[in-house]
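Read through the structure below, which is laid out as structure tokens, and then see the notes.
What you see is the complex with one protein chain gone and the rest in place.
First chain written, first letter: the chains are A, B and C, and each begins at residue 1.
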């Protein structure tokens, strides 16, 4: 399984990385986040405000993941 | 009594005059309009949509007039 | 607060250049343009605007006073053409700088609605004369 994981804003800053090539098998976005938390517990405080996008579309946390997906985690948007 | 009478838009076009120096005594704006109609019956069709201003303020038709007043009659505004 | 009745062309830039943006997070502008047809679908040559200038200035001032009182907004510009205005040109431009967008939108909308309701200006449509077709 190969997932292109992207982190933005406070998520990116927390771990100091914007892009992660993810290979560990996961079923859905929530599992991916949980696995990411194990490696980067500094993300924990941001869990409550986490937004998920898969292939550039907003999705629910239980959205199933497939090989080749682009998954992004970020805090609520603040543009404008 | 000297009143500076001003007509705009369709009122002005109907009688072909924008400014009239009015000297005939009248008590209020309605009387002035009625007296004007006698001289210019072509204004009659415009009576229903008549707006009155005295000294550049919107007023009711029964607004009393004084020597030196500036009185304007015009149709509903259509700027913008 | 600035307003102007003018026979010269007006633009959004004219209006916004007179506003102070300092400390204001939101800038809302409205411009009303001459549409190419009247309500019956006839082509317009141009529009002629007539104004009762002295009274119009008093009414514009009242709009500004209300906006300051209601929203605390002082950065407001209202420009309106008089005389001949060509198709697609703006006849009116309004610009409002406000702290935040809700009051910016509300005040700008209020300004144009009030202007159309109270300011003594009149438009006269001048229709295009159709060309005689050659046989």
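Note that in this section a contact is a pair of C-beta atoms (placed from the backbone, for glycine too) under 8 Å apart; a residue touches a chain by one contact, two chains touch by 3 or more.
In this text the structure is predicted, and so the values were computed from the model without any measurement.
Note on the chain not shown: across the whole complex it touches A, C. The chain that is not drawn here is touched, among residues C:29, C:45 or C:74, by C:29. With the whole complex as reference, residues 12-13, 16, 21-37, 88, 90, 99, 101, 104-105, 108-109, 112 of subunit C touch the missing chain.
Think of the hidden chain as still there; on subunit A it touches residues 6, 8-9, 12, 53, 56-58, 72, 74-75, 77-80.
Just so we're on the same page, only the chains that are shown with their structure count from here on.
If each chain is reduced to the centroid of its CA atoms, subunit B and subunit C end up 27 Å from each other. Taking the mean of the C-alpha atoms as each chain's centre, subunit A and subunit B sit 73 Å apart. Residues of subunit B in contact with two or more other chains: none. Across the assembly, subunit C contributes no residue in contact with two or more other chains.
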